[in-house]
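Removed from the display is one protein chain of the complex; every other protein chain stays in position.
Read from first to last, the chains carry the letters A and B; within each, the first residue is number 1.
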Amino acid sequence: MNESTKPAILLPTRASLRAWLLAEDPASRRQTAWGELYRGWCRFAANRLALAGLVAVLLLVLVSLAAPLIAPYNPYAQDLADRLRPPSAAHWLGTDELGRDILSRLIYGGRLTLGMVVAVVALVAPAGLLIGCIAGYLGGAADRVLMRLTDIFLAFPRLILALAFVAALKPGVVSAVIAIALTSWPPYARIARADTLTIRNADFIAAIRLTGAGSPRIVFRHIVPLALSNVIVRVSLDMAGIILTEAGLGFLGMGAQPPAAEWGTMIATARDYILQQWWVPTAPGIAIFIAALSFNLLGDGLRDVLDPKAR
Amino acid sequence: MQVEIEDLYISFPGPGGAHPAVRGVDLAMGTEKLAIVGESGSGKSLTARAILGLAPQGAVVRAKKLLFDNIDIASASPRALSAIRGRRAGLILQDPKFALNPVMTAGRQIAEPLRLHKKLSAKAARAAAVDLLALVQIRDPHEVAERYPHELSGGMGQRVMIAMMLAADPELLIADEPTSALDATVQAEILRLIEDLVSRRGMGLILISHDLPLVAHFCDRVVVMYAGRVVETLRAADLVRTTHPYTQGLLACLPSLNHPRRRLPVLVRDPAWIS
Partner (left out) sequence: MITVEDLRVRFGGFAAVRGVSFAVGKGKSFGIVGESGSGKSSVLRALAGLIRDWQGSILLDGAPLGTHRPRAFFRRVQMVFQDPYGSLHPRQTIDRQLAEPLLVHGIGDIDARIPRALDEVALPANLRFRYPHQLSGGQRQRVAIARALIAGPDALLLDEPTSALDVSVQAEVLNLLADLQSARGLTYILVSHNLAVVAHLCPLIGVMLAGELVETIGVDDLRAGRIAHPHTANLRALAVELEEV
C-alpha cells in the first residue's frame, strides 16, 4: 500500500455529526439512541429559562465538587477577632458569628446540600417507580396492599417525622435524609401507578403479553421506561422542595449539626444577627433560593421535553 | 348563503420549515349539499374549519378570498366570528363522546345555544330543546334530555349534536366525518336525518368524509382532495363516470360484495397530482 491509498483519518465535522444524529433513517440502534437524545436536547435547549436552570445546576455541582480548590478559607477555621465582618476584599461575603469565612462555608455547604438531595432522590425515585408500576400492573391484592402502604407514608408530615426520627436516632445528616426519603416516595409511586394504569390497557402491552412474556419482563422492560419520564419530571421539580425541607430541618437543628456548613444550619445559627449583620443569614438564604429556583427551571424544561402529552 | 374560497393556503410552522397542509384550494358553494372527500392528510377538515375561522392554533391561513356570505373570515374580528359560529354556521364532529360536554345533560347542552343566540328563558329553552330532540327522531325526548353523554349510544349522541347545532337555525352545517365512528346501520339513518333536515330548512351542507360512495348518495356535488389540493370537483351523479385517475383509484380499491376480485387494485400515486 503506497502513500496515496493510505486511508486518511476523518475527524467528524460538526455538520456531519449533526447530520448523523438527525438522520431520518438511522442505521443502527446506537445511532437512533443518540439521535433521540440529541433531538431531546435541542427541544430542551430552545427553552432559555430551562437552559439557564441547567447551567446554574451544573455550576452548583461543579463548585461543590471543586470546593477544596475554590474555597478561599477553611470553612471551620474560626477567628473570633474577626467576627461579623461585612463583605470586603478579604472576605467576599463577610464573616459569621465565629469569624468563619461565609463564602467558603457556602461553597462547602453546597456539597452537603446537593449530596443530601442526591441521596434522597437515589433512594426515593427508584423505589417509588417500582412500587407504583408493580401495583398498577398487577392490580388486585398487590395493588391494594401497596397503595395502603403508600397512603400511610403519605399521611406523615415531613418535619414531624424528622422530629420522631431524631428521638429514635441522633440528629444529623443521615436521619434527615432518611426522614425526607420516607416521606417523599409516595407521590412517585402514585404517579408511576397512574401512568401504569393507563398504559397497561394499551394494545401494545397486549401484543407483548401475546409473545408469552411474563409479568416481570413486561413491567421492567416495557412499562417502567414509559412511566420514567413523569417520575423524572417530578423528581426535578421536587428537588427544590427537598432542598427547602433540608434547610428547614437544619434550621430546626434536626439536620446537619454545627459546625457543619449546611445552608439551613447556617441560617439557624445566625438568626439573631439578621437585623444588624444581615449578610450572615442572608447569604445562605440566597444560596438556597438560587438552588431551588434552578432546579425548578430545570424541572419545567424537562417536563416540556419529556411529557408526551405536551408534544 | 354563499361560501367562497379562492386560493386558500394553510401551513404549520415547524422545525424543518413551514409544512403546507392546504395548498391553493378553490371552492364555492351556495345552498346545496357539498361533500369534501379525501384521505387522511388531504386537508379536507382544515379547509372546512377555515370557513369558520377554526384552524388550529399556530396555523398560518391566507387566501385570496375566504368569504362566508361576503364576510371576510381571514380578517374578521373575534366578535364577528362568534356571531357566525353556532348561529349562522354549525359544526358537527366525528365522535360525540369527545365533542359533547361530559358533565352537562343533553337537554342543557341543546338549551345553551338557544339561550345564547335566541335569548330564550331557561324554561322556554328547555322546552325547545325537547322539541329539537324529537325533531332529530329520538323516541323519548323528555327522558333523553336528562341523560349525560356517557349514557347515550353513538347514534343518539350524534343526534344530540345535530340538535345542538340546529338550535340557532344556522344557514350552513359542516359535518366532519359525522358517521365514521358509528355502525353501518346507524350511519345511514344519521345521514338521512341530516339530509332531510338540511333540505327542509333550506340550509347548506358541507359533508367531510373519507368514504366516497357514501357521500355520493347524500350530496349534490363532490370535491375530491389529495395532499392539500383539490383534485376534482364534480356532481355526485357523475362520480361513476369520473376520468380522474385518483378518484377512479379511490373507487376501485374498495372491496366489493357484488364485484369480488382476488387482488384489489392499488392506488398508484402520481406525483403530478401534487405539482
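Note that contacts are C-beta pairs under 8 Å (C-beta built on N, C-alpha and C of every residue); 3 or more make two chains touch, one makes a residue touch a chain.
Given the structure is predicted, the values throughout are model-derived calculations rather than measurements.
> Which listed residue (B:Pro13, B:Gly30, B:Pro56 or B:Pro265) would be found touching the missing chain in the intact complex?
Answer from the full complex: B:Pro265 touches the omitted chain.
> Which of B:Ala74, B:Ala99, B:Leu116 or B:Leu251 sits in contact with the chain that's absent?
In the full complex, the listed residue that touches the missing chain is B:Leu251.
> Can you say which of B:Asp7, B:Glu39 or B:Asp196 touches the chain missing from this structure?
B:Glu39
> List the chain A residues touching the unshown chain?
Residues of chain A in touch with the missing chain: 24-29, 31-32, 36, 202-204, 206-213, 217, 222, 225-226, 308.
> For the chain that got dropped from the picture, name the residues of chain B it touches.
Listed in rising order, the touching residues are 39-40, 154, 183-185, 187-188, 210-214, 216-217, 236, 239-240, 249-251, 253-258, 260, 262-267.
Note that in this section only the chains that are shown with their structure count from here on.
> What whole-Å value do you get for the distance between chain A and chain B if each is reduced to the mean of its CA atoms?
The answer is 50 Å.
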